[in-house]
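With one protein chain held back, the other chains of the complex are shown just where they sit.
Here the chain labels run A and B in written order, and each chain numbers its own residues starting at 1.
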Amino acid sequence: MTPKLLERSRLDDLVSILSNDYQVFGPVARKADVSFQEVSSAEMLDLNYTTTTLPPKKFFHLRETLLEYREGEFNAPELDLERSILLFGVHPCDLNAILRMDRLLSKEFVDLYYLRRRENSAIVALNCTEVGENCFCASLGTGPAIDKGFDLLLTDLGDSYLVEVGTLRGQRMIEDLNLEDASQADLRKKEELLEAARAKFKKSIRMEGLAEVAAESPDHEVWTLIGESGGLAGCFPCLSCGNCSLVCPTCYCYEVADIPDITLRAGVRRRELDSCQLLEYAKVAMGHNFRPDRKSRVRHWMTCKFGGAGGGLESSCVGCGRCIHSCPAHIDLTEVAKALWGE
Amino acid sequence: MAKLRCGFFKFTGCAGCQMEILRLEEEFPRLLELIDIAYWPMVTTRGWEGDLDVAFVEGSVSTPRELREIKEIRERSKVVVALGECALTGCIPSIRNFMLQREAEKRVYDHPLWIESIAVRGLDVYIEVDIHLPGCPPHRNTILEVIKGAALGRDPYLRRHSVCIECKLKDNGCLLTDEGRPCMGPLINAGCGAICPSLNRVCEGCYGPMSATNASSHAQILKEIGLSEADIRRKFRKYAGWTPDFRREAE
Partner (left out) sequence: MPRKAVIREITEETHDTKTFTFDFIDSGPRGLEFVAGQFAMISILGYGEAAISIASDPDDRSGLDLTVREVGAVTGALFRLREGDEVGIRGPYGNGWPLTQAEGKRLLLISGGCGCGTLRPVILSHKNNPRRFRYVEVLHGARTPGDVIYRKDYEETWRDIPDTRVLLSVDKVPAGETWSHSVGVVTTLFDEMETEPEGSIVLMCGPEIMMKFSVLGLLKRGFSPDQIFCSMERRMRCGVGLCGHCQLGSKYVCRDGPVFSYAELEKLPDHIVRGG
């Protein structure tokens, strides 16, 4: 379908049409950060945002009740999927992360809870014409533009948004708006803006082959510097706080626990996002811990991002920069990569 | 299932932890199907007789009498729960440890000679504690989990990770990295539900150190955002300054 043009002033028309069929969530500015929140009008949106605290995984994989039990009987609970959700203004890095999560959680064994939530969602993506100080998606090919995974894709051209359609569902979303076709000049402008954006990145990472380099360097000094003492490129040693895992759009590891109610005869089995940076993560019965030191835990996280995720050799990092921003100690994945490459 | 014979004891502390148990108002009737209150001076005049399945001990040990009593509690109880931060780390009363004993006594009492006190210490120093329930006071859900765990014959499910995890699970913005405010969350044991950061207040550390703290690194971070050395010392001293995790930074 030919790309369309949506005048900036009509953004609210789009949001209100979407609100008829979906519960719409988009980037909303808060005191000092941006967060995906439910929106009812375009003016609530902050589409100039660079990043949000939690990635969109918060809608699919934060915590979940796996089973409910009562008097010895147990069953899977119904998911609360009354209305479909629509994520508005998802950046390419985050959309790429969602697509990777889709793959990681539907390998040999499928995570039904995740997939059901995903199937219940629609996505209006937003290409990045501005770049955050911690972004490095361009070097990974996961931004600042995207060409798949969305129902609609917006690019801010200034006075208007270029609207590209990715699915039939997306086509229906804009049907009633009677948008005019975009011109060749509009399409050229999109490419110019994205090209300009690519030139703005301050950080980059050389990812190809990094997984092997990291796997072959378990005793590299960089692990000691970020894990124990010294620091690297101005960072302090890791705090094991786990922020990096929670904010990473592709960290999917979770913890499971049974929570009985006060009668003890009923309760739930619940999962919740976990972090491999926490001391207890690799502890087994009898108290033995396979990653007792901070150095081995940071190394594990980094090598997972570099390519160990899901047992594959595909990087799960999309260059969103959240781990850098959210790290109180300023540990910077791109600096770790440089050190491993000997740069 | 036989009910658990429980005792509730108060040492040096503010009684806030016991109050938190009393605040389980809705659950209380059903809680009493799991436990028998064998001894609890705050709610019953009944004296302490017989042995206990579970002893909840609030407060730190700071007098010779408490020292004798905690040993007796240990001998007469199957499970000893250190209830709250004073029983774990000494908490706010342990600030006293950073000055001379006599000076502290003189500041408070007109006749310090009448006072018999020793350094403020958590129960761990004197007895083997089975369950450490952090918090000032512990969150009601964690108190319930301890009781449920004891009734089920398993350890309670109490996670030892940072407050940051709870903050992120609530999708809070970060007071430290977004705003440069001196939050202790990355070092502090979760369990509170990140209540202060959720209300736009930095974590002061009232749940004590989590399981794998890196205090010296965090002290550098606090310095970087502009805290003076005296302020940093106070941050570490406030709730758990006497613990091995924080002591170097608190001194």
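The criterion applied here is as follows: a contact is a pair of C-beta atoms (placed from the backbone, for glycine too) under 8 Å apart; a residue touches a chain by one contact, two chains touch by 3 or more.
Remember, it's a predicted structure, so these values are computed and weren't measured experimentally.
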{"item": "Contacting the left-out chain in the complete assembly, out of A:G89, A:G227, A:P249 or A:G267", "value": "A:G267"}
{"item": "Candidates A:C304, A:C320 or A:L340 - the one touching the absent chain", "value": "A:C304"}
{"item": "Absent-chain interface as seen on chain B, which is shown", "value": "152-155"}
{"item": "Residues from chain A at the interface with the omitted partner, ascending", "value": "67, 69, 72, 74-76, 105, 107-109, 111, 211, 215, 218, 252-258, 260, 264, 267, 269, 271, 274, 276, 281-286, 290-291, 296, 299-300, 303-304, 307-313"}
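Going forward, only the chains that are shown with their structure count from here on.
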{"item": "Euclidean distance of C-alpha centroids - chain A vs chain B, Å", "value": "36"}
{"item": "Residues on chain A engaged by chain B in the complex (per definition of touch)", "value": "30-33, 35, 53-54, 58, 62-63, 236-243, 246-247, 255, 257-260, 262-264, 272-273, 275, 278-280, 294, 325-329"}
{"item": "Chain A-touching residues of chain B, taken from the complex the two chains share", "value": "1, 27, 30-31, 33-34, 144-145, 148, 151-152, 157, 159-162, 164-165, 168-169, 171-174, 176-179, 185-187, 200, 211-214, 217-218, 220-221"}
